[in-house]
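All protein chains but one are shown in place.
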Amino acid sequence: MKQTLRDLAEKLGCRLLGDTSITVTSVSSLHSATSHSLVFVEDAQYLDAALRSPAAAVIAGEFAASATASKPILISAQPRLTFARAAKLLRHPDRNPAIHPAAIVPPSAEIGKNVSIGPGAILGERVKLGHETTIGAGSVIGDDAVIGNHCRIDPNVTVYPGTTLGNRVVVQAGAVLGSEGFGYVRDSQTGRYEQSPQIGRLVIEDDVEIGANSTLDRGALDETRIRRGSKIDNLVHIAHNVQIGHDVIIAAQTGLSGSVTVEDNVVMGGQVGIGDHARIESGAMLGGQCGILPKKILRGKGVVFWGTPARPVREYLKELAFVTRSVKQNR
Amino acid sequence: MKQTLRDLAEKLGCRLLGDTSITVTSVSSLHSATSHSLVFVEDAQYLDAALRSPAAAVIAGEFAASATASKPILISAQPRLTFARAAKLLRHPDRNPAIHPAAIVPPSAEIGKNVSIGPGAILGERVKLGHETTIGAGSVIGDDAVIGNHCRIDPNVTVYPGTTLGNRVVVQAGAVLGSEGFGYVRDSQTGRYEQSPQIGRLVIEDDVEIGANSTLDRGALDETRIRRGSKIDNLVHIAHNVQIGHDVIIAAQTGLSGSVTVEDNVVMGGQVGIGDHARIESGAMLGGQCGILPKKILRGKGVVFWGTPARPVREYLKELAFVTRSVKQNR
Partner (left out) sequence: MKQTLRDLAEKLGCRLLGDTSITVTSVSSLHSATSHSLVFVEDAQYLDAALRSPAAAVIAGEFAASATASKPILISAQPRLTFARAAKLLRHPDRNPAIHPAAIVPPSAEIGKNVSIGPGAILGERVKLGHETTIGAGSVIGDDAVIGNHCRIDPNVTVYPGTTLGNRVVVQAGAVLGSEGFGYVRDSQTGRYEQSPQIGRLVIEDDVEIGANSTLDRGALDETRIRRGSKIDNLVHIAHNVQIGHDVIIAAQTGLSGSVTVEDNVVMGGQVGIGDHARIESGAMLGGQCGILPKKILRGKGVVFWGTPARPVREYLKELAFVTRSVKQNR
């Protein structure tokens, strides 16, 4: 969506140096810059390259304020963040709020304003959808599910009955929300397994984003809850009764077992595994592939943990170095 | 579904102490107990808390028989199992056996009694569905697939042609049954890969349960088979030609490579990886994230294995302790 730099700078709260009437239509990398695109630089050493690129204008830090610039510069204290926001402002508004005739929406559903429901999407009884929310083609929203305002549910998602989503929640294709957890009781007489009740709920708060083909189980008796602002990548598994705090980052293919608690601001790499009932305390960072034992409490704001069982990365690296050195000495 | 304690106790085969006319409508945790819910205690030390909770009644072990109880108690030799069964008896029967007009069911399909087929579900030619089976919205059942009685196929599942499911099989949303295995032959002249034939079958026996977004490949030439009573969590990968025994437990994100054999009663944690043609013998237990090499035979009923390559957990822990100690001594 075409915008003048003047308008953009105002919306982004940036100082604008240079020609304010120039228009841009998109953001881009330096590599794919065009005469209508906006690029960004966080580091003074790349400013020159940005200025030499075909880009229409550059978002940069304070370091660029004194430059003799060949093109307009938007000065921002957080250039990468400003770039992200510019991208949103420039995005083509491709939403076409309409309920496709090939969607199934029962009379008992409550649908907000400007909702878009794609072909083949299926809503259960008494589903509630907030304003400006989009349901992708082929998605199935179970009975009594509640989805807030400005949510985006991509195609082929499954939301089990009774699941609750807040506002501005994004769920990418193929994700499954509210499935039954993996809990069984073994009959000591027959040796056979029978399912423990998996009749709780899944609650997803505002601003949570969930990647493609991830699976989030409902609580067994009570609830699984993902708190405001947490972001979950593709193919992540969240088991029953898990509690995830605010602004938690969980990279792809990580798995959280039943009743795990993750406090606010934790960051997890990919393929991390967390055993049941473990607790990851606020601000801890888990390196890719690390493993946390059941019931373990991991504490350390800003501490990076690695390995299985996970320990502070400095210790882990010393252990690796010791083994490597020993093997060399034994040659 | 409202039931009197008298009726429940009879169906559950429990001894009932106290007022038999009280009615309950659901099971619950102690934390969310209401005056119409049933809770359970396995351990005498929690009996008091259960009796003090708002719950209508308590399922407990023999230890509770002599208690001066403020509310009715159902005495069971296996309280957790009885609780699970009570949950099933109390579950609201939300099945509404009907074929939705927006489902696609070709005339060649054979449909049992009281079958439920959701909107957007698609059955291929000659599909057979047993009695009381449910096919979720948006699921695709390929030609010649056979699904037994009392099965529950949740939404957006894909069953490839020719796949066979026994009775009481549960498949959660997004799972894929009978996909083609990952087998290629490299042409030594061109260096290009060509697919090996993946034309076998997938057979799933009675009482198997499969989690959301798991993938189970068909056999290459013969069959992949999951035997009676095995339970598979979310995002699990089962490759071509795998043979899984009875009552095997496989936690989330575990992957079994081609031609792996898992004998009866094996228990696997999450994110376990098993190399092709390995054999896990009866009753072995594999800790989370452990890795088994191709062709390895892992033997040991009740032995817990851990690490990559997997070894008995006691050995693995000694190794970890040795390294940690050595690093400390070298400081």
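The letters A and B name the chains in turn, as written, and every chain counts its residues from 1.
Everything below uses one rule, namely that a residue touches a chain if its C-beta (ideal position, glycine included) is under 8 Å from a C-beta of that chain, and two chains touch if they have at least 3 such contacts.
Given the structure is predicted, the values throughout are model-derived calculations rather than measurements.
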Option touching the unshown chain, where A:22, A:41 or A:235 are the choices: A:235
Given A:27, A:41 or A:146, the one touching the chain that is not displayed: A:27
Touch with the omitted chain, as defined above, among A:133, A:164, A:224 or A:253: A:253
Touch with the omitted chain, as defined above, among B:100, B:128, B:168 or B:237: B:237
Sites on subunit A contacted by the missing partner chain, in the whole complex: 26-29, 31-32, 78, 80-81, 83-85, 87-88, 91, 94, 102, 118-120, 136-138, 154-156, 172-174, 207, 209, 211-213, 229, 231, 233-235, 247, 249, 251-253, 265, 269-271, 288-289, 307, 320, 323-324, 326-327, 330
Those residues of subunit B which, in the complete complex, touch the missing chain: 104, 120, 122, 138, 140, 142-143, 156, 158, 160, 174, 176, 179-180, 182, 184-188, 191-197, 199, 213, 215, 217, 220-222, 235, 237, 239, 253, 255, 257, 271, 273, 275, 289, 291, 308-309, 315, 318-319, 322-323, 326
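To be clear about the criterion, only the chains that are shown with their structure count from here on.
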Centroid spacing, where centroids are CA-atom means, of subunit A and subunit B in whole angstrom: 28
